[in-house]
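What follows is a short report on a single structure.
Only one protein chain is missing; all other protein chains are in place.
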Amino acid sequence: MAPTKKVGILGATGTVGQRFILLLSEHPIFTIHALGASSRSAGKAYKDAVRWKQSRPIPDNVAQLVVKSCEAELFKDCDVVFSGLDADVAGDIEMAMLKQDIAVFSNAKNYRRDPTVPLIVPTVNADHFDLIPHQRQLNNLKKGFLITNANCSTTGLVVPLKALQDAFGPMSHIIVNTQQAISGAGYPGVPSLDILDNVVPHIGGEEEKIEWEVGKIIGDISEDKKSFVLLPNTIVSATCTRVPVLDGHLESVSVKFANGSPSVEQVYQVLEQYSSEAEKLGCHSAPQKPIVVTYDADRPQPRLDRENLKGQAVTVGRVRPCPVLDIKFVLLIHNTVLGAAGSSVLNAEIAVAKGLI
Amino acid sequence: MAPTKKVGILGATGTVGQRFILLLSEHPIFTIHALGASSRSAGKAYKDAVRWKQSRPIPDNVAQLVVKSCEAELFKDCDVVFSGLDADVAGDIEMAMLKQDIAVFSNAKNYRRDPTVPLIVPTVNADHFDLIPHQRQLNNLKKGFLITNANCSTTGLVVPLKALQDAFGPMSHIIVNTQQAISGAGYPGVPSLDILDNVVPHIGGEEEKIEWEVGKIIGDISEDKKSFVLLPNTIVSATCTRVPVLDGHLESVSVKFANGSPSVEQVYQVLEQYSSEAEKLGCHSAPQKPIVVTYDADRPQPRLDRENLKGQAVTVGRVRPCPVLDIKFVLLIHNTVLGAAGSSVLNAEIAVAKGLI
Amino acid sequence: MAPTKKVGILGATGTVGQRFILLLSEHPIFTIHALGASSRSAGKAYKDAVRWKQSRPIPDNVAQLVVKSCEAELFKDCDVVFSGLDADVAGDIEMAMLKQDIAVFSNAKNYRRDPTVPLIVPTVNADHFDLIPHQRQLNNLKKGFLITNANCSTTGLVVPLKALQDAFGPMSHIIVNTQQAISGAGYPGVPSLDILDNVVPHIGGEEEKIEWEVGKIIGDISEDKKSFVLLPNTIVSATCTRVPVLDGHLESVSVKFANGSPSVEQVYQVLEQYSSEAEKLGCHSAPQKPIVVTYDADRPQPRLDRENLKGQAVTVGRVRPCPVLDIKFVLLIHNTVLGAAGSSVLNAEIAVAKGLI
Partner (left out) sequence: MAPTKKVGILGATGTVGQRFILLLSEHPIFTIHALGASSRSAGKAYKDAVRWKQSRPIPDNVAQLVVKSCEAELFKDCDVVFSGLDADVAGDIEMAMLKQDIAVFSNAKNYRRDPTVPLIVPTVNADHFDLIPHQRQLNNLKKGFLITNANCSTTGLVVPLKALQDAFGPMSHIIVNTQQAISGAGYPGVPSLDILDNVVPHIGGEEEKIEWEVGKIIGDISEDKKSFVLLPNTIVSATCTRVPVLDGHLESVSVKFANGSPSVEQVYQVLEQYSSEAEKLGCHSAPQKPIVVTYDADRPQPRLDRENLKGQAVTVGRVRPCPVLDIKFVLLIHNTVLGAAGSSVLNAEIAVAKGLI
């Protein structure tokens, strides 16, 4: 077996950071080597620095690790750095890590629109890793690189969209309505007075992210592997709401195909049969299949389906004709697993499998 | 002041029936005269027959009323009958009441598609009462008639749609996503194990109701006042979900106009200025205006906006361009007030004002 | 009718402050004259300074009032100041207001244990106002004075305890378990990730407050009206938990009487018949009776009973023998009405009725 890789986790005390720790504490190829957080936490044992909010306890091998501040110098012996940092600090810190020649996997929005940074959903566009040699050349790096995840809602959306696009050609119009879990806002995040017995029909910046990111993720990489070709003719309209659910974003989607509508049966078949490079590469965290299809009339549901295939699959159901566009369906994504830390970890496993780390 | 009208309430122990009692117990022109429920409740004092679930107590003048079974004979001295009956029994009972020459206001779905029964949302299509003379003639009645409310979600939707259609002409396409409160399912209704920390993306029959009812309500009545002209070219696509909210349905709507899109500012202006016959007739339960417009980025919200104008207004906000259709917005309706009993009561007040009762 | 009194509200943008505004915006003897908040809010119109979280909208006559900073000088033309300030700033500001010779009604804990400050629950110990002349003398004041409310949970508890003590003599032991609403923690207060699908069995300082405050409130005032005689032999043990409820604290109480146990029937009778000086003085906000007794096996419940008598009554039910102590029962208090702002307003009405303002 290959030697394990040393990993650092930035923003280790936050909601995404806690999930990273659960996913990595018993990982076959990654070993948690360093934890980074704000200067307020630096110098403390992790268990004293964190307000742990997971239902599983802090892993023993992490509880006593001393948290560092997020200076690149302190992480230079890491092979990989996973970042769960907030956008307001992620930009500078992640760039500094990259310049240390570290492989950086970011959950923040800062570099998603950067034309030299792949925006990768692991079960959708692992081929976008092909741009890494070009990125390294630009930055004069030997082994470091920078990859970002997509926004959690976007991630759930692009998995079935990619399956449909592969099978039926380009989609001209997509309307999506999300009902997003409170864990997506971090901790303390959403005040309980705002969400108990309530729905909040607004999440700052979320609609814009979805409407833009889809076009990069299920778009192409250029032949020379030096740029991304965003989808030119696929228009997305999003409405995002927050609901009193702990984990799991539900999304209602209507799509119109440029070349005519498939039947409901064809859509179900394509979703069932969709597979991705991640499984084929035998990655540890890859779900058996990227999409779990449900035929029950009242599924998917956040509480019952978010753990499907350990939270790394998207569950899709209620496929039916849309009287206005062509086809409509409902999907569910575990927002802090595949929608955040789980994507990063799987992306890193893919990078290892591809020899990039 | 005119003499008050005697009213009966059918399904008086149910969720809608309880709301009728709160709305009618201190009404200036209606007096609660008779309560009807299943044979299991008949013969009991109302307070002993009901499982009261409202936050205000049972009105004193109702608590001791003896509940009757829903036989038309027993309600023949009522001027008006409000029905909160379930669809499985509403059909026969409401028809029997009509044949007793009583004015019947139904909340059930049974007669909504009947071409001789007006489907009226009071702040939208009070002109559909014009068909009553024809209905009476067909049924050989002197003072009785039968009116139905719309489905609760449809009711919220058609108020702004009517405003927009009046101002900007026909809409060709409408996509609506609802997030509906548990009170819409009655009592015991939704099991708590199904909805706590969860969303259920399915409400049986609801999507079909919305997709059909819109076309009748904001359609026309024929010149001879003997039939309804359903909208021929307005297509509606609905997705309905249940959320852990007590009262208040939230709906995300996208619309496309047949004759080109108005601006966001024009839409706001039209929504602000919309008025209906109900206010002009001076009806007691008419809201000051049918639509409350909110400009806050995160409104409307069920818990904060459902009581706006005593629950008889629809609150609309987040008007913005839709990249796929033309305009999108979010609305909120109090599902058991304007969405059910409140519509019936206001419809009855309109009928009195028009001299039909 | 007497001329109205000008009132100021400190902490006007907070949860308690918002409730003050709802209670006072249409009050027969008090007129909202000034609003105070932090320097961040000062200078702004109230509607722009506040994050309004009530289900009723901001009253029109308040929305445009310009918020002041909480300097005593700026409130000197107020007859009364109601304070919803947090404990960390309440001490100095309230003292400064007192020194301006203003009648101050505080919701904070700072002066509750001060031997010269009455701790008054309006339907329990209005006779403690008798110490005001002594307090004025000590502070060299003509019309100002300082009164505090009790903690919200204590307030609910002492109302039935006072009734029982008046009828059956002293209680030797009291055990109370509370299940408290999230609104008690203010805004943003409890993070939703902490309370959805959860109970938190700890509220900092709350148990100590309850265990101490009971003895002052249902204790005596000395014959010379210059000091309070705390209950010497009544021991209280409290456990406090936070539950996912918006408003309304539920408390399970067991009591042991020093002179032998009354019967359940006697307890019910005493609770039913309890009355307080507040009603007798004809105060506007006094509930018809201080205690609403319920005989339903599953009541009181927060959602169904918190609005009883406009939130100014305590609802008590499930009176039954306690195998360990003597009698146990369950009570409910609306924590932001009688448990906070409502107590202050009613206390001020009592003070007016007694000629102290």
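For clarity, chains are labelled A, B and C in written order, and residue numbers in each chain start from 1.
Note that a contact is a pair of C-beta atoms (placed from the backbone, for glycine too) under 8 Å apart; a residue touches a chain by one contact, two chains touch by 3 or more.
All values derive from a computational prediction rather than experimental measurement.
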Inset, instruction - Report, in label order, the displayed chains that the undisplayed chain touches. - result: A, B, C
Legend entry - Option touching the unshown chain, where A:70, A:121, A:196 or A:218 are the choices: A:196
Inset, instruction - For the chain that's not shown, point to the residue among C:71, C:130 or C:211 touching it. - result: C:211
Legend entry - Of C:293, C:325 or C:346, the residue in touch with the unshown chain: C:325
Legend entry - Residue touching the undisplayed chain, where the options are C:245, C:278 or C:345: C:245
Inset, instruction - With the full complex in mind, choose from C:6, C:99, C:226 or C:303 the residue touching the hidden chain. - result: C:303
Legend entry - Contacts of subunit B with the absent chain, listed as residue ranges: 15, 53, 182-183, 187-197, 244-246
Inset, instruction - Over the whole complex, note the residues of subunit C touching the chain we left out. - result: 173-175, 177, 179, 196-202, 204, 211, 235-237, 239, 241, 243-246, 250, 252, 254, 297-304, 317-318, 322-325, 328, 330
Legend entry - Residues from subunit A at the interface with the omitted partner, ascending: 53-57, 196-197, 246, 303-304, 306-308
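FYI, only the chains that are shown with their structure count from here on.
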Legend entry - Equivalent-chain rotation between subunit C and subunit A, CA atoms, steps of 5 degrees: 180
Inset, instruction - Find me the chain with the mean Cα position closest to the mean of all the protein Cα atoms on display. - result: B
Inset, instruction - Over half of interface residue numbers shared between subunit B and subunit C means same, under half means different, so which is it? - result: same
Legend entry - Distance between the centres, which are taken as Cα means, of subunit B and subunit A, whole angstrom: 42
Legend entry - Whole-Å separation of chain centres (CA-atom averages), subunit A against subunit C: 48
Legend entry - For subunit C, residues that touch 2 or more chains besides their own: 53, 196-197, 246
